[in-house]
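Take a look at this one; I'll ask things after.
Apart from one protein chain that is not included, each protein chain of the complex appears where it belongs.
On to subunit A.
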Amino acid sequence: MSARGLKGGGRLLAFAGCLIWFVLTMFPLYWIVITSFKTPVSVVDGPTYLPFIDFEPTLNAWRDLFSGNRGQFSSTFLASSLIGVTAAVIATAIGAMAAYALVRFPFRVRLGSAILFFVVALGGYLAGTLWFGLPRAPAMLDAFAAALLLSVLANRLPLPGPVLGNDDIVFWFVSQRMFPPIVAAFALFLMYTEFGRMGFKMVDTYLGLTLAYVAFSLPIVVWLMRDFFAALPIEVEEAAMVDNVPSWRIFTDIVVPMTMPGLIATFMITLAFVWNEFLFALFLTTSKWQTLPILVAGQNSQRGDEWWAISAAALIAIIPMMVMAALLSRLMRSGLLLGAIK
C-alpha cells in the first residue's frame, strides 16, 4: 500500500477494513444507547438489538436518573461542568500566554539555578520540618518561596554550566506529562490534607481540583499552542511594533484573534481531558465536588448488573463529549489542527 490513491481490489479491501473497524467502534455506543431505553426484564432476558422490534423502549432509566434517587446526577454534572470549563479556560489562557512568550521572546535559564531551585526547595523543606519543627505545609510554602527567590536571583549571576533556552523550557513543560499521575495525585492529596490541617480546606473543593487540573493541562496547552503561534506570520506583529503598539496589546488585539481557531481547539481538547479525568478526582474529592467519572464508576459497584441505569449514567458523561467531537471534526476538516498535531 502506498500513501496515495488505491485502485481496484486494494480499494475494496481498504473499504472493507474501515467498515469493520467502524462497526466495531459504533456497535458498543449503539448498544448502550439502546440499553438505556430497556426495561429490567428485557435486559435480563438476554441480548436484544432493535428497539420496537426486539424490545419495547421505555424512558424509565432516564426518569430514574433525573429524579435523583440514583445518586446526585444534576449536582455532579454541574460540578463537572464548572470544574471542567474553569480549568480549561484558565489553562488555555495562561498556557497560551506562556507558549506565545516561548515562541516570540528569548529566555535563558542557567542549569545551575534550576538545580539550585530543587536543592533549596528540598533542603528548605527538610530543614523546616526537622530543625525548626514547622508543620509540613508552612515548611513547604517557605521553602518554595525561598527556592524561587534564590534561583531567580542566581539566574542573573554568571554561574558555570550550560544555559537552557526556549526549547529546553518547552521540553520541561511537556515532560510534566511523562510523570505517572499517581505520583502527583497522591502527593497533592497529602499536601492538600496538610493545608486542611492549617484550616485551609483544599480536598474536595472547587479550588483544589481546578488548580490540579490547570497544572496538568498546561503541558498539553503549551505544546499545542506553541505550534499555532509558530505558524503565525511574524510580519503583522513587526508592523505593529514599528507603530509602537505595546507588546501586551499586540498579543490581545492581534495574536489572539489570529489564533482563535487554535485556541478553541486547544480549549476543547483540554476540556475533554479534564472532563474524562478519573485519578485526580478520585484522590482529591470525597463528595461535594465529585465529578462524573467518579459517580459513573460508582454505579458499577453499587448496582452490579442494572445495565439500564448504568447505560444512562454513562451516557450522561459521554454525550457532552460527543457534541464536542462533532464540533472538533468540523475544525479538523478545515485543516486547522494539522499544524498542531504534526
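Keep in mind that, in the parts below, contacts are C-beta pairs under 8 Å (C-beta built on N, C-alpha and C of every residue); 3 or more make two chains touch, one makes a residue touch a chain; residues count from 1.
As a working rule, contacts and distances are computed from a predicted model.
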Name under which UniProt lists the unshown chain, selected from "2-oxoglutarate oxidoreductase subunit KorA", "Cation:proton antiporter", "SNF2 family DNA or RNA helicase" or "Sugar ABC transporter permease": "Sugar ABC transporter permease"
Absent-chain contact - pick from A:R11, A:R63 or A:R197: A:R11
Contacting the left-out chain in the complete assembly, out of A:I83, A:L102 or A:A146: A:L102
Full-complex contact with the absent chain, from A:T39, A:T58, A:Q72 or A:S247: A:S247
Contact with the hidden chain (one of A:P47, A:P135 or A:P162): A:P47
Residues in subunit A touching the chain absent from view: 1-6, 10-11, 14-15, 17-19, 21-22, 24-29, 31-32, 35, 43-44, 46-47, 49, 94-95, 97-98, 100-102, 104-107, 118, 121-122, 125-126, 136, 140, 144, 148, 173, 176-184, 186-188, 190-191, 211-212, 214-216, 218-219, 222, 241, 246-248, 251, 272, 275-276, 278-279, 282-283, 292-294, 296-297, 299-300, 305, 307, 310-311, 313-315, 317-318, 321-322, 324-326, 328-329, 332-333, 337-338, 341-342
